[in-house]
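First comes the structure, then the notes that go with it.
The complex is shown incomplete by one protein chain, all other protein chains being positioned as in the whole.
We call the chains A, B and C, going by the order they appear; numbering starts again at 1 in every chain.
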Amino acid sequence: MSDQNKTVEELDVVTIRFAGDSGDGMQLTGTQFTDNTALFGNDLSTLPDYPAEIRAPAGSLAGVSSFQLQFSNQEIHTPGDDLDVLVAMNPAALKVHLADLQENGMVMVNTANFSKKNLKLAGYEVSPLEDNTFDNYRLIEVDMTKLVATALENLDMSPKLKARSTNMFALGLLYWLYERDMDSSINFITKKFAKKPEIITANVKALKTGYFYGETIEAIKTTYRVPKAEFSKGTYRNIMGNHAAALGLVAAAEKAGLNLFYGGYPITPASDILHYLANFKNFGIKTFQAEDEIAGVCSAIGASFAGDLAVTASSGPGIALKGEALGLAVMTELPLVVINVQRGGPSTGLPTKTEQSDLFQAMYGRNGECPMVVVAPATPSDCFNVLFEACKIALEHMIPVMVLSDGYVANGSEPWMIPTVDDLPQIKVTKATDPESFMPYSHAEGTVARPWAVPGTPGLEHRIGGLEKEDQTGNVNYDPDNHHYMNLHRQNKVDAIANYIPEAKAYGDDSGELLVLGWGGTHGAIRSSVERAQKAGHSVSHLHLRHINPFPKNLGEVLSNYKKVLIPELNLGQLSTMIRAKFLVDAQGLNKVAGKPFTTTEVYNKILQMVKG
Amino acid sequence: MSDQNKTVEELDVVTIRFAGDSGDGMQLTGTQFTDNTALFGNDLSTLPDYPAEIRAPAGSLAGVSSFQLQFSNQEIHTPGDDLDVLVAMNPAALKVHLADLQENGMVMVNTANFSKKNLKLAGYEVSPLEDNTFDNYRLIEVDMTKLVATALENLDMSPKLKARSTNMFALGLLYWLYERDMDSSINFITKKFAKKPEIITANVKALKTGYFYGETIEAIKTTYRVPKAEFSKGTYRNIMGNHAAALGLVAAAEKAGLNLFYGGYPITPASDILHYLANFKNFGIKTFQAEDEIAGVCSAIGASFAGDLAVTASSGPGIALKGEALGLAVMTELPLVVINVQRGGPSTGLPTKTEQSDLFQAMYGRNGECPMVVVAPATPSDCFNVLFEACKIALEHMIPVMVLSDGYVANGSEPWMIPTVDDLPQIKVTKATDPESFMPYSHAEGTVARPWAVPGTPGLEHRIGGLEKEDQTGNVNYDPDNHHYMNLHRQNKVDAIANYIPEAKAYGDDSGELLVLGWGGTHGAIRSSVERAQKAGHSVSHLHLRHINPFPKNLGEVLSNYKKVLIPELNLGQLSTMIRAKFLVDAQGLNKVAGKPFTTTEVYNKILQMVKG
Amino acid sequence: MAEVLETTLTRKDFVSDQEVRWCPGCGDYAILAAVQKVFPELGVKKENFLIVSGIGCSSRFPYYMDTYGFHSIHGRAPAFASGAKLANPDLSVWIVTGDGDGMSIGGNHLIHVLRRNLDLNILMFNNRIYGLTKGQYSPTSELGKVTKSTPMGSLDHPFNPPSLALGSGATFVARTIDRELKHMASIIKESHSHKGGSFVEIYQNCNIFNDGAFADMTEKETKMETQLILEQGQPMIFGKDKDKGIVLIGSQLTVLQLSEDRNVDDVLVHNSGDKNMARLLAGMTYNGDLPTPIGVLYKEERATYDEMMTAQLQSAIDSKGPGDLDALIKGSNTWTV
Partner (left out) sequence: MAEVLETTLTRKDFVSDQEVRWCPGCGDYAILAAVQKVFPELGVKKENFLIVSGIGCSSRFPYYMDTYGFHSIHGRAPAFASGAKLANPDLSVWIVTGDGDGMSIGGNHLIHVLRRNLDLNILMFNNRIYGLTKGQYSPTSELGKVTKSTPMGSLDHPFNPPSLALGSGATFVARTIDRELKHMASIIKESHSHKGGSFVEIYQNCNIFNDGAFADMTEKETKMETQLILEQGQPMIFGKDKDKGIVLIGSQLTVLQLSEDRNVDDVLVHNSGDKNMARLLAGMTYNGDLPTPIGVLYKEERATYDEMMTAQLQSAIDSKGPGDLDALIKGSNTWTV
């Protein structure tokens, strides 16, 4: 579709970022490009980034919202480090993001927004368009706003409303640059604004205007094509972490033959799980927006006692509030899935940023010896698997399970090979029915599950609660030996799960110089950097833990096969502490607590340092 | 005072236990004997033990309440392992406690209560008075109830009320047995019932009746005298842990020149701290019984912001609820003292029993990287020192401090050399006043304290909160580098306190075979067992940590001087985990989670095993 | 709603094997007896009862009832009960709580469960003290109360539980007294028959830490003057000689001494459906010379949360069809390799 004067170049991998004011629709633009990329057939990974919850003043640095996307014809694991293209809708966006653009990278700016006022808000004394700011970059200046206004001239619409389509112009321009067709976005616009035809017209027009404008840009002599990636055979969709998590829950409920009960209270970045589930009511899913997090988890525990697959989700501060109730769930040995979509802490912290700093809280944030199963998804689509497995463990072992997601995984997206329901493992749930043999605190061999005797079952009337329980009967019991025994029992109940999960197996050689051990959302950065190091000939392997409590049975053995262990974490060394304490291995941490994921380069440099040093 | 037919024997150390029904007044009896012992001049240590909060059925096993006391002419550290004398007021008490009596030990029973009904309630098929139960013990049968009834014959009082004095009879009998005078208890009774003279008469008469009855007991040929202990020069009192804690707080407030604000919610075994403080209103102490624990800690943080020395206290489940707010205290860098009087967990657990299982919660029970200073008292009187020091650290470093007391320390008692206020260290508090130089988040060298700028000070108006703060200004800030920096800063703020606390120094040799490392209320059992092992010629030292976060600076070095490290804890290995992770030392745990303190023998046996094995 | 029962249950069916561990003389015994008496008469299958409690002396209640029971954590019983009811709307769910459990730490859950109008029953044992923790004042203790934590007297004005319940939007608000066995039984029954959230305040004597808190309302000598027994459709008269009535003058409820001129016909007739009147009656609690009302102050039929949820799930199926998991997982934008 490019004209005669332009050439097309093939690339293996590209990283682009849309950045603008919170009001500029950058998240939508990014998502559209992502969907288009997914349908086109590239592998991809995304990183949305937006200001803390509330709207910052227009044009201010605090108000910048961005969406980053890496796409490739090969398997990729991260949204990319340095940018090939930055779209900056205003000076603030330029200011915040320009440093991430690689040398000679392309930056497109909407000159219409480079007003004195905006420049000042962004802290520019002199307009960057007028000094040497872009000496090392390829600057493309476009008055997008004006071009859109002209294109929409004939529409009966306020200028302000017209300007709202400017993001579609930018999207169109990028479609052109990467040789895409626009159908996916035209379809989307048409569906989304079905009731407002004039908005459809405006947006589609702006989109096409941007696309066709590309050809007129003198400065761009080349467009790019990133060929399709080779995926395993299957049907794919693009999916975000929170969405995948919700689907994993629904799937588990279906596979277990149970109703799903969700009790929770909105909090960034976990709220979307509630929003998704609330839309699945025809699956019999009950969503209960409680008065606070405590009521959220308590309602879930109550629902669990009464026989539903019960779930609650929150983020750090909300999980802190649930600590007391989680102790009760541990004591009463009821199935429960608790999701923590981690964000920057401590306290209110950085609500929209990502972090892995709630691992300690998950492990230890309750009174008494109160062990809890902890699992963590590694990527957006992995949320499906991990939530499904969390439900399976909770139900089959009669135990609460904590899932540690994070803002990066939850809001990021990637292509996902869609599983079929038939292929998912069955979840075996047996509710007790027989009054003869019934003992509320008898425990099955292997799973160490106690019977699930739900109210409504004749003859199984019994009482549970938070006071120490007598083994077998479950009656309140103050005997010292029983208490000691039950504490060991609760620990054993968690430990026994190690017999039901796969052994650890590193990516790369089974022994060598360095093992990079990770968990959760750092998977992509670690895997990319390990691959890079392997390619550079270093003896480095990657082990990524899904199961953090209990660890895989052979973890100690695996660790012992490497001379050194590196644990990159978005915290000050929480998994490190656990590993060091348990295995007395001198694991080194790579620790960053900046509200941002690792870049591949950061991890790579540390790997180099360790294999060399 | 003993008559001609009896001899007096001198003993170094004696352990006795009063046991009876919850309604029998055993706690009072024990406390009276304790006060008498203290005034007499023995060293002593006590262990009250009573049923979970609510009154169990009369005569039942669950309803047994006991009070144990060890006293000696030498320095002792624990309430003793095996009993010399057991007073059992009913069959249930006998059943529960007889096993702890040493061979040939004396057991006094109130035969009046050995009715069929009570025997059955205690699970005796045959009356133990009629089988061989006491073959290895010296049984003294006394119909105390009847003797009291007879003695009080002439009083115009219901039989039920008369019977209430039976515990005084038992007390008198023991006074006689240990060659004490009764003045302290007569004084106590006279004061306590000042408004009810007939109760005074009844109790004093019962007391004396018990005393004089002693001489008539054929079976007791010997009374005992434990000579005074050699104490350092000074004035002493007997004190319980929670009482000492309250006094430490009042003293700190006075030394800091601040008003004390206590915000809390009742919970066993922490409530007494509130009760004590509420009685000290003429010290300007404000006690606020909040609607829940969250409001308790939040009110304290509010009071701290407004310039008071602020304190909250609770036990495990209540501390769990405070986690979110404690994160805010860490973020806002306000002085705050949080006391956790630990009890048996998890969940509601064993509310009246002791445990050390909330160390992890203290260290890690909050979202985000949220380090907190943690200190722990070792003995009842040590609560004074530790609370005083906690306040000093909180105020001088502008930081929240968690104090880990426990039920054993809180309710136990021991003689305490009373400090004079003049000798207590000063607490340096400087509130900011100068608007010129004021920066809410500037930090002092050394202490890393930020200025305390309290509302009401002209020109220092500023805002704080739970969102990430910009270094220096304290404004809300979302910058990644600032966030990373501030996380390190908060950790550093805790770490810097290591420069202000004493270095670790073990009791015993500075190097050797085995170091027994302890913290909190296990001090007595560890010290006694280490002393015993040292006497037996083993190379064993004892290090007891008051400061758990940060550790003393030289802790790693100290640990490295011993071949082995043993960490006894009333949990499943929480300090062990911290030590192993930090120092990669293969510390072994001795772990018991039975709601009871270690016995000296338990620790001793483990020591032997380790020095031999 | 629980279906009607075939077999005949008796009091004994509801007595559990656990020893009752309240202090001798505690008012809780009478309430336990009343509940054990009433439950067999409710037409609910034994296995469909669920009793949820928090923490407190009162909250040990479930252990003594041979039904399903959950002795949860302090203050949160309404949340557990809500989850259980929504998981299984067939259950007859009862919350047993105290003035501390229900109105101090648990106040928020209480007001929310009431506004939501879940179909469950709340029995709040009000002894105006924290019993289990051995005697601190509670949010219903009178101002100036001397307790362990307030040796010089408490400083906070107590809640008036029915006023708070009404202020929350409750659809059933009643009060009874541990010493009035018949009245208590009838109120418990009526609370059960109400479809929606029922709030029943039970004045309960804690003879250990707050003995005689309601003595004026329970002792023979005074109770005729202090109790105003509300009965639907009956005039509000009270007094030993039934010679006093309640009238509304302007916005004020006032005692009328009955006489030939002004007799029972002048007296207000109780209508538990009148929300405004309920608001005023609730205000009569320990209020000067006015008697304190017991009985059903207010009762309103309003759709319950649980039935609306059931209906919503059904309507989702009706409009979208039953969930097709494969289709859901697939979504609308896919590509195939």
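As a working rule, a contact is a pair of C-beta atoms (placed from the backbone, for glycine too) under 8 Å apart; a residue touches a chain by one contact, two chains touch by 3 or more.
If you're wondering where the values come from, they're calculated on a predicted model, not measured in any experiment.
Student: What are the shown chains in contact with the chain that isn't displayed?
Tutor: Contacts of the omitted chain with visible chains: A, B, C.
Student: Would you mind spotting which of B:195, B:463, B:535 or B:612 touches the chain that isn't drawn?
Tutor: B:463
Student: Out of B:161, B:194, B:418 or B:444, point to the residue that touches the absent chain in the complete complex.
Tutor: For the chain that is not drawn, the touching residue is B:418.
Student: Just one of B:306, B:444 or B:536 touches the chain that is missing; which is it?
Tutor: B:306
Student: Return the single residue from C:167, C:235 or C:331 that touches the missing chain.
Tutor: The missing chain is touched by C:167.
Student: Among A:87, A:267 or A:548, which one touches the chain that has been omitted from the display?
Tutor: Residue touching the absent chain, from the options given: A:267.
Student: Need a quick check: the contact residues on chain C for the chain that isn't drawn.
Tutor: Residues 104-108, 111-112, 115-117, 139, 152-153, 155-160, 163-169, 248, 250-253, 274-277, 279-280, 283, 302, 305, 308-309, 312, 315-316 of chain C touch the chain that is not shown.
Student: List the residues of chain B that touch the chain left out of this view.
Tutor: 35, 38-39, 41, 184, 230-239, 247, 250-251, 254, 259, 261, 263, 280-286, 288, 290-292, 294-296, 298-308, 310, 324-325, 327-328, 418-421, 454-467, 475-476
Student: Quickly run down the residues of chain A that touch the omitted chain.
Tutor: 53-58, 60, 62, 265-268, 271, 274-275, 278-279, 281, 287, 289, 291-293, 317, 347-348
The rule is short, and it goes like this: only the chains that are shown with their structure count from here on.
Student: Taking the mean of the CA coordinates per chain, how far is chain B from chain C in Å?
Tutor: 40
Student: Centroid of chain A to centroid of chain B, CA atoms only: how many Å?
Tutor: That gives a centre separation of 46 Å.
Student: Please output the residue numbers of chain B that touch at least 2 other chains, ranges allowed.
Tutor: 62, 317, 347-348
Student: For chain C, which residues are shared contacts with two or more other chains?
Tutor: 55, 73
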